[in-house]
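Every protein chain of the complex appears in place save one, which is left out.
By written order: A and B. Residues from 1 in each chain.
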Amino acid sequence: MRIYDAGKIFTGLAIFIVLICAPFWLSGGKSSSPPEIKIETPAIQKLSERRCIEATAYMKARHMELLDTWRQAVVREGESVYVGSDGKKYRMSLSSTCLHCHSNKDQFCDRCHHFEGVEPACWSCHVVPGELKG
Amino acid sequence: MKSTRRTFLKVAGVSLLGIGAKPLLDALAGGEETKIIQAPEALKAKRWAMVVDMSKFKSDADLKRVIASCHRAHNVPDIGDPKKEVKWIWTEMYEHTFPGQHHAYTPETIKNRLFLVLCNHCDNPPCVRVCPTKATFRRDDGIVVMDMHRCIGCRFCMVACPFGARSFNWKDPRPFIREINPDFPTRTKGVVEKCNFCEERLARGLLPACVEASDGALIFGDLEDPKSEVGKILSSHYTLRRKNELGTKPCVFYII
Partner (left out) sequence: MLEKGLSGSKWYWGWMGLLVAIMAIGLTSYFRETEVALSNDVPWGILIGQYVFFVGVAASAVMVLLPYYLHNYKAFGRMTIFGELLAVVAVMMTGLFILADMGQPKRFFNLFFHPSPSSVLFWTSSALTIYMLLNILIGWTVLGAEHKTVPPPAWIKPFIYISIPWAFSIHTTTAFVFAGLAGKPLWLTALMAARFLASAFASGPALLIILCLIIKRLARFDVGREALQTLAKIVTYAMIASVFFFGLELFTAFYSQIPTHMFPFRYLFFGYEGYGKLALVMWASYLLAVLALNLLIIPRTRQMEDTLMVGCVATFISILLEKGFGLVVGGFVPNPFEKVTEYWPTLSEMLINVGIWALGALLLTFLYKIAVGVKVEVE
């Protein structure tokens, strides 16, 4: 069995392997630590019951799903109230409800998002508390 | 064991059922009993409309106050360049508000007056008809809404609107908003915006910002409710609609 252009092939293969392993050798073999998010905010400390709209596990996994449902309801159906699984009523608003408690976006939302490489487009329009000047 | 095609299909079928069982059970499990409802205090109507009683506007300051209340509540940017400015409600001279109506013999008092103009929330809106993604759509209660999430910025609605009621965000609006109202989103570059009849306020039981600031000069209500103030005014006064002949059925009526 003859391999034609063996030199070119093996060189190319070597370059490919080096490039595809780049994430490993570029980070020096270390893994980055999971993000440390800070839950405590003045609004959350004032809460009588330390509970989000839904359970933590649900929110961690499905908060974007929830926001999409809210978006559909508020913008396209004209509805404004969400009745949670605890029976409580909440105004469906990212800025006024979610961020009312989680007012520390950069220490809460952003930490996980940066770690996961997620860039939600929401913030270009939805106002973050503290960003009151144009 | 001799594996025939039939055996293979039987095994494959059962495996598929097995794999499909979990997601199916998960979905049926339901879990949360959540629902979405309208706020009980929300204002409801069959067909929202507005009467602009120009006779009740005494000065330019009145007009400015009304415009400012809307633009403040909705984070409307002040771009500065008249070609690219964003406006939800503004003023025009009589001949520009009713271009088909004015003539050389219009009285000076009317000719030189500024009129308040805004989106007419038409009953037969050409902007809704042309939107390729239904980012702008007409609600059952008559309000023509903008969905900023879906808008692709093609600007067909701006071309179709015979009233020039729509503005495009040619640049990022944030630097041009003097004081951001945290209760309402801003927009981003590349989407169209216009008056939304304060549907977010109506959903919380409040009248539109301009109506509240107008001191009775703007009357807002249900066109199909004969007992509403709007219904009463329209049946007792002569009112004009802009470009009536085009058949868009505007729901903003003017008392000159």
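We take it that contacts are C-beta pairs under 8 Å (C-beta built on N, C-alpha and C of every residue); 3 or more make two chains touch, one makes a residue touch a chain.
Small disclaimer: the values here were computed from a predicted structure and weren't measured.
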Write out, one label after another, the shown chains that touch the chain missing from the document.
B
Residue among B:P23, B:G80 or B:P132 that touches the chain left out of view:
B:P132
Please identify, in ascending order, the residues of chain B that touch the omitted chain?
83-85, 92, 95-97, 99, 126, 128-135, 150-156, 158-164, 166-170, 189-192, 243, 246-248
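FYI, only the chains that are shown with their structure count from here on.
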What is the distance in Å between the mean C-alpha positions of chain A and chain B?
30
Residue ranges of chain B touching chain A (in the complex, touch as defined):
31-39, 42, 75, 77, 137, 139, 141, 143, 145, 147-149, 172, 174-188, 199-200, 203-204
For chain A, which residues count as touching chain B in their complex?
54, 58, 69-71, 73-85, 91-92, 95-96, 124-127, 129, 131-134
